[in-house]
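Complex shown without one protein chain; remaining protein chains in place.
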Amino acid sequence: MPFRAEVLICMGTSCIENNSFEIRESIKGELKKHNLTEEIRLVSTGCFGFCDAGPIILVQPDGVFYQGVKEKDVPFLVEEHFLKGRPVKKLMYTPPKEKIPIPTLPEIPFFRQQVLIALRNRGLIDPEKITDYIARDGYAALAKVLSTMKPEEVIREIKSSGLRGRGGGGFPTGIKWESCRQAGERRKEKRYVICNADEGDPGAYMDRTIMESDPHSVLEGMIIGAYAVGAHEGYVYIRKEYPIALDRLNTALEQAREYGLLGKNIFEQGFDFDIEVHRGAGAFVCGESTALMASLEGKAGVPRAKYIHTVEYGLWNKPSCLNNVETWSNIPVIINRGAKWFTSIGTGDVSRSPWGGSKGTKVFSLTGKVNNTGLVEVPMGITLRDIIFKIGGGIKKGKKFKMVQTGGPSGGFLPEELLDLPVDFDSLTNVGSMMGSGGMVVGDEDTCMVDMAEFFISFLVTESCGKCVPCREGLKRMKEILERISNGEGKEEDIGLLEEIAFTLQYGALCGLGKSAANPVLTAIKYFRDEFEAHIRDKKCPAGVCKELIEYGIDPEKCTGCTLCARKCPVNAISGELKQIHVIDISKCIKCGICYQVCNFNAVFKK
Amino acid sequence: MIEIEIDGKKIGAIEGETVLRAAKRLGIKIPTLCYHEAVSPSGACRLCSVEVQEGNRNKVVTACLYPVRPGLVVKTDTERIKKLRKGIMELLLARSSTSETIRELANEMGAQGGKFLEDKNKCILCGLCIRVCDEIVEAHAISFVGRGIEKKVATPFIEISDACIGCGGCAYVCPTGAITIEGEFIKLEDNIFGKLNEFRKKDTGETMKEILKIDSEGQ
Partner (left out) sequence: MPRITPEDLKKIKEQARRTSILREGKGRAKIIVHMGTCGIAAGARKIMNALLKIIEEKQVEDVILTTSGCAGLCSREPMATVEVKGMPPVKYVDLTEKKIEEIFDKHVQEGKIVREYALGVGSEKTE
């Protein structure tokens, strides 16, 4: 009996955290119970991207998209949809504030504007089956390259596509490959290709998803790249904290080797290449290319000056070509569909030079105070506004947008006035931020910019390698100043002092981490100066976040005397009889905010 | 020989050498802290930062590591560089408020204390001691341990080291006097690296001076 339907269940990290393993087992059981196992196939796929809506199930060919599935929903779901032919409305996606669900995936606003290149196989393959990847044109690009193209041709194609590094640097990939090959030929040295899978930006998980959901796309890209630059050895440097991605990667490597797609004589075309996986050990700085290579060599992950590029002297002083996960996964598609097609997506003009534009798409992890958090892939040039409001579904709970943080700790905060900026390599850099590796965090009226700046600086303080004075000492002092401001001990000269340290960092720091470290603080001061001044002069936190500066109180006109807050208060700071107005004793209050959260009458306020 | 320009003066530089070396030949003084001729440059203190122009790009780089290239134009004392050096020294002053060397250098750069809370670390993590131990005497007894603000120079397990040959080279080269020889012990603040060897117990440091000088001349 052929299968008439497939149940595709998401096995990305986020859904697994929410019991998709258990849901899968439950579905297996229910299908068996109803004798449907011969008709309906259960397929485990990678991440669908709409992580806010997980656990996710897609039923094909019906195209019905289920979200927020719980284990207890499964028996009803199987019986209703597969036995009775009635898709279950209450498990479908309903946009906030609306009543009618949208049953099929392509109509859901989160998915509608997305263009999938790096995530082309999203929800369509089992990442642990190489045949699924091949069925979707997997390894066809490699076959084309090895049997019909010379290395120089491959480099030319990637150059004309305008592809630029997706890890944040935005360096034209084709030029990097060309330099690496030339260095190797000039010095008659062996070369290496490396995949930077260290993804350290807080909240960013684009690379994690690509590796978990489509590891072969990265491998195929690397093999093509190795052929182009003339390398026979490759490394994947993957951060320690990605165990599922590591597993899927290792499975993919095994299968690729079995099929003769890695190792000696690939595809029987005479090219030898294999890949070794190296795990990081918990250092953000190891995402920096020279620190990464030092770590690969077994040394401490400390960057060095890049006056001599790593394409010349990289891993073990040999010409090395380091690219990000997402960059590698774009390569097979560009080879298959052509550079010209790739340049039809995105901004700018790359006919003279790849620096002239931002071509293709970018994967973003959209997180924070938006309704639809998740992973999205959109064409370069789409505006911040479209990403946040059309795809992201706007701000949660109807609150007001305040800022969007792009580019992780190297990027900056952008205010509402800049929402119509196109997202690409250059537009955001011009206003003090950067697109970076794709992290996007949205803040609302309850987000405090001093607090946010402090968060990123604190992160960098713990992650700084400590070699150079500006970064090691400068970030420490920035943190001290921001803490004082947050605690109501800010001084008039603090903003100036922060700007001075920022100058030292920008021009004095040894590596990218230090050089861009001040961006969050600088943009926070530039676009939200009034908040800093409120903290410093008025000792107030307008967003109601900085603990020392807020006070909780109960509005006597709204309080119904239900006693809920008094009962929940961990330090017994609230007094009041049943049906009597309650009062908070400020001297006992530890500002945990529990009363504010539990009150059903909005009677607790922050000031 | 390749022609470069430093502060308006044209000089011939040797292929492969650094801006710092070329400047020294011209007699142009660029301040350094973590640099010593006898060991490899590190680029940690950033004090030797200069502005270089290549084509139409202007950037700030450390002279101790930047290789000369034909047509290179270097400026060692622009307003931006002065401001940068001052900023670096202000941060170092806060770290090592008790170090004479740092105080003097800070004074030269126009840096003033009192901007930040002051600490009393004599060690500025320049790494010269480690490089002498690794590259000159090749004992490899000390190294950097820890990351970021926790970084320190130490022996493995912060114990007195068997690998230390007791030459005292680290103490000799330390710019701030953070490493000292007390009696027979070679110490960084409270941590003992090793014991002075018999030869050095009688020697006043002349040997170390010779070793470091010979190596730099030999290069």
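Chains here go by letter, A and B, matching the order in which they are written, and residues are numbered from 1 within each.
The criterion applied here is as follows: a contact is a pair of C-beta atoms (placed from the backbone, for glycine too) under 8 Å apart; a residue touches a chain by one contact, two chains touch by 3 or more.
Predicted model, so just to flag it, every value in this text is computed and none were measured.
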*Quick one: jot down which shown chains the absent chain touches.*
A
*Of the residues A:Phe21, A:Tyr259 or A:Phe455, which one touches the chain left out of the display?*
A:Tyr259
*Pick from A:Phe267, A:Trp355 or A:Phe455: which residue touches the chain that isn't shown?*
A:Phe267
*Considering the entire assembly, which residues of subunit A contact the chain that has been omitted?*
1-6, 8, 39, 43, 60-63, 82-87, 124, 131-132, 134-137, 139-140, 143-144, 146-147, 255, 258-261, 267-269
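To be clear about the criterion, only the chains that are shown with their structure count from here on.
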*asked:* Looking at the complex, which residues from subunit A come into contact with subunit B?
replied: 283, 285, 300, 302, 304-305, 307-308, 461-470, 472-474, 476-477, 480, 497, 500-501, 503-504, 507-510
*Please give the residue numbers of subunit B that touch subunit A in the complex, ascending.*
42-46, 49, 60-62, 65-67, 80, 83-84, 87-88, 90-92, 94-95, 115-117, 124-125, 144, 146-151
